[in-house]
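In this view, the complex is presented without one of its protein chains, the others remaining in place.
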Amino acid sequence: MAPPEAAAPATAGPEPATAPAVLEARGVSKRFPGVVALDDVSFTLRAGETHALVGENGAGKSTLIKVLTGVHRPDSGELLLAGRQMHFARPFEAQQAGISTIYQEVNLVPLMSVARNIFLGREPTSRLGLIDFARMHREAAGLLAGFGVRVDPRRPLHTLGVGTQQMVALARAVSVEARVVVMDEPTSSLEPREVETLFRVIGDLRRQNIAVLYVSHRMDELYRICDRVTVLRDGRHIHTGDLADIDRMQLVSMMLGREVTEVRRHGVTAFGDEGHDVARTPVLTATGLTRRHQLDAVGLELHAGEVLGLGGLLGSGRSETAKALAGALALDAGEITVAGRPMRRTTSARAIRAGISLLPEDRKAEGIVPGLSVRENIVLAAMPRLSRAGIVSRRRQDRIVDIFMKRLRIKASSPEQQVGELSGGNQQKVLLARWLCLEPKVLLLDEPTRGIDVGAKAEVQALIDELAQEGLAVLLISSDIEELVEGSDRIVVLRGGAVAGELTGDQVGESTLLQVLADHAPPAAADAADAVPGPGTEAAPHIPAGAPAGKEDPR
Amino acid sequence: MKPLSAPASPKTATRPPAAPAPDGGPIDKDPAAERPTSGERLASLVQRQGVLAVLVLVVVVSSFVYPSFATVDNARGVTVQAAFPAVVALGMTLVIITGGIDLSVGSVFALGGVLAAWASQWGLLPALLLPLAVCGAIGALNGLLIARAGMAPFIVTLASLLAARGLLLAITDEGATTYLVPKESAFADLGQGSVWGFGYPILIALVLFGLGGLVLQRTSFGQTLFAVGGSADAATLMGLPVARAKVLVYLFSGLLAGLAGAINAARLSSGVTIIGVGMELDAISAVVIGGTLLIGGAGSVSGTLWGVLLLAVIQNLINQIGSLNSSYQSVVSGGFLIVVVVAQRYLARSRRTT
Partner (left out) sequence: MTTQATVAPGRALSRLPGPAWFQEYGVYAAVAALLVFNAAFTEHFLTVDNLRTQLVQVAPVVIVALGMALVIGTEGVDLSVGSTMALAAALLPLYLGYGLVPALLVAVLAGAVVGAVNGTLVSVVGLQPIVATLALFVGGRGLALVVADGQLKQIANPDLLALGTGSFLGIPLVVLIAGALALAVAFLVHRTTFGRQVVAIGGNRPAAALAGLPVKRVLTGVYVLCGVFAALAGVLATARLTASDPSSLGNLMELSAITAVVVGGTPLSGGSVRVLGTVAGALLMQLLRATLVKHDLPDSTAQMAQAAIILAAVYVARERRSR
């Protein structure tokens, strides 16, 4: 068991600990062009503990993991492994030193056999220096059997289910002489049975005094298996301490950067005070949106003139829902109806024609075309409408571009400036203009204000408000809980790819939202009850860590 | 400020999810996950042994149809002809398994032949070492530009195709000089001699293929090549020496092409300058027809051997038929390529588990 010890501020020097620190980061910073991914982060991992690492998107978790495992080199700060300073030039050196990693996306070679994947780079050899396959297969089968996995180790990895593949990754990570095992969302593609196996393996690791750094968004898991927790937010260290000392509400609050007190409903953001005139009949109806491992029968309705917030922690299926609605994500099942007409075999082009526009989450990868001008990025989707016989009409383009650059106050030296040279906020406005000039019925906004400066953020928020007032149906996804609460007329909360609750009317408030976000299984019946919290501004007392957490979330 | 009791209002509309299904309902079930389906087995069998089956079929059928085909002389001719492209294709197999491509082998093959013929005046050893050194250097340069400078393999090796051809022309007075291998020399014997009726080139090719198979299947280095081609990112994260593996395969490809060129020069007794044009395409065709994935990550040297032999037999048949233009060869290769590559693509797609 973990030593019961008060949380020490991580910025302090070596802390008195009953278990020795096996891995320590001191003042680690890492910058990428335009972003500070890690800002002076320190934390300690003790031998034999299972340490949760949590944070929302952009918190710096994956950067920290990559620094610890030698993928990135920190710009400043130092890493200590068992008290000795380490400089990892590449992942190989970190592995040699005893830090092995399981990534969220299985990072193995799909075409190679199970056994080869487990032993890649350190295959058992015979006296002639040739690989001893008999021994390799035997050892691999033995290792996997220990995880309750019975597969022929000669089978190619890609023929196995994702969960089994993750178990193979685990077998590989554990079979090296690891002192630290980093697990980045290891359960995101596991079946409940496999999750149990994983937890058993983590128990074994603990007994062998191996430290586990466990990244997950699933509260149940964290409270079940982790001793301590480190919270990151916006690249900074927020908190390290025993998990038993903080409840779920506090943890979620720290991740999201909110105090566990109700704030005024309207105040800080640029959203207007009044609710919107919401039409009775939905303009968009989605039922039973299902996609393996990502969405589980998500259903929602969007009305003209409303802003529907879509809440949920990272990995809850928010972006996937938006993409599915916009025809950009293939579904296993589900129906989408726009203005009474069902959409079949949705593609992006069809969704756009039906009046659905999606502002994607990843502005750089899925939004802007960096080499093209502001003008061309704005008219990209509307180009056929602004052309005559396939020939671009500059006059029509300029008119539209002029209107939107003025309306959205896009700051560029001219419409011909390359969009890649603009600030994040202006890029986002360009993307908004791209969709608005199509005159959509439904606007899906996935994190419209992330990573943009305060001024632009307020402008975008005011615009969203305005658009809804003009009768547009807006779906707003935001990790900024304040923005979500103040901007939305109604909030649907997702958890584990399924709808976990809906807040309407006066329920739309930060603390109620936090309650639903932090809530735990069993999801079906308890949600209705738990979403109605007891009085008081402090979080309702939740089941402390270590207590049986009941069933897993559906996903 | 709003009192927190608000949510208790009768308007509460917290909806339960449509279906709880925690233990993997229909969406999570994958009963076939642990056992290969018969379709999978068939696909994998076709991938590994398809070319051998086609080869056997073609040989058997043509033995009945063309009596002149099934003679010892003809078989000997076909195999000696195939020995040189086979050695080149062996290097290409390693390159393609890592997900790369080497378009320079035809030029390097020719260059190796010219260098060997020129150096053969000083004896066997220079005649082998000089082409190996120069061609190995070209291969290593390819590898460094690709692995270290991150340039696209096809453009780097296209450039070295040109450069190697240029070098060849430079040392042959713009192709006007053809160096001759001294008669009765040990070097000439290497290309022309034989034991038990098998020419040395065939034996050399077989030994090289044996070594290549051993390295690829039974050493850590070989496993690394598969990993690099299968997923370079995963290989890096697993701590494998990705860049080194890439440099080495291009080095080997250069060495093997140079060696094949040298022995070919010994067989022809001269360093022919106009040889090897388009050889890279034959080599790639043979490798891909032999079941190696053109995108990397899977393949075998035995498949390549069968692929080379299949193409050689088809060429031989086209010659036997006589009325056919010899360029049917590349039409057949191209046809095979499309079929194999598209089939591989669809196999890969049906395999994807997520």
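Should a chain be cited, it is by its letter among A and B, assigned in written order, with residues numbered from 1 in that chain.
Going forward, a residue touches a chain if its C-beta (ideal position, glycine included) is under 8 Å from a C-beta of that chain, and two chains touch if they have at least 3 such contacts.
Remember, predicted model here, so these are calculated numbers, not experimental data.
Visitor: Which candidate, B:Leu125, B:Ile321 or B:Val342, sits in contact with the chain we can't see?
Guide: With B:Leu125, B:Ile321 or B:Val342 as choices, the missing chain is touched by B:Val342.
Visitor: Please pick, from B:Ala159, B:Val215 or B:Leu347, the residue that touches the omitted chain in the full complex.
Guide: B:Ala159
Visitor: Could you tell me which of A:Ala19, A:Val71 or A:Leu380 touches the chain that is not displayed?
Guide: Of all options in A:Ala19, A:Val71 or A:Leu380, contact with the hidden chain holds for A:Leu380.
Visitor: On subunit A, what residues meet the omitted chain?
Guide: Its contact residues with the unshown chain are 326, 328, 347-349, 351-353, 358, 360, 365-372, 376, 380-381, 383-384, 387, 390-392, 413-414, 416-418, 434.
Visitor: Could you pull out which residues of subunit B are in touch with the chain that's been left out?
Guide: Residues 101, 145, 149-152, 154-156, 158-163, 165-170, 174, 277-278, 281, 284-285, 294-295, 325-335, 337-338, 341-342, 345-346, 349 of subunit B touch the chain that is not shown.
Keep in mind that, in the parts below, only the chains that are shown with their structure count from here on.
Visitor: In whole angstrom, how far does the Cα centroid of subunit A sit from the Cα centroid of subunit B?
Guide: Measuring from centre to centre gives 41 Å for this pair.
Visitor: Show which residues of subunit A lie in contact with subunit B when the two form their complex.
Guide: 69, 71, 90-96, 101, 103, 107-112, 116, 120-123, 125, 129-131, 133, 150-151, 155-156, 158-162, 164-165, 172, 189, 191-193, 262, 264-265, 288, 290-293, 296-297, 299, 332, 498-507, 509, 511-512, 516, 521-525, 527-528, 531-533, 535-537, 551-554
Visitor: State the interface residues of subunit B toward subunit A in the complex, per the touch definition above.
Guide: On the subunit B side, the touching residues are 1-9, 11-24, 27-28, 30, 33-34, 36, 40, 44, 214, 217-220, 223-224, 226-227, 230-231, 233-241, 293, 297-298, 351-354.
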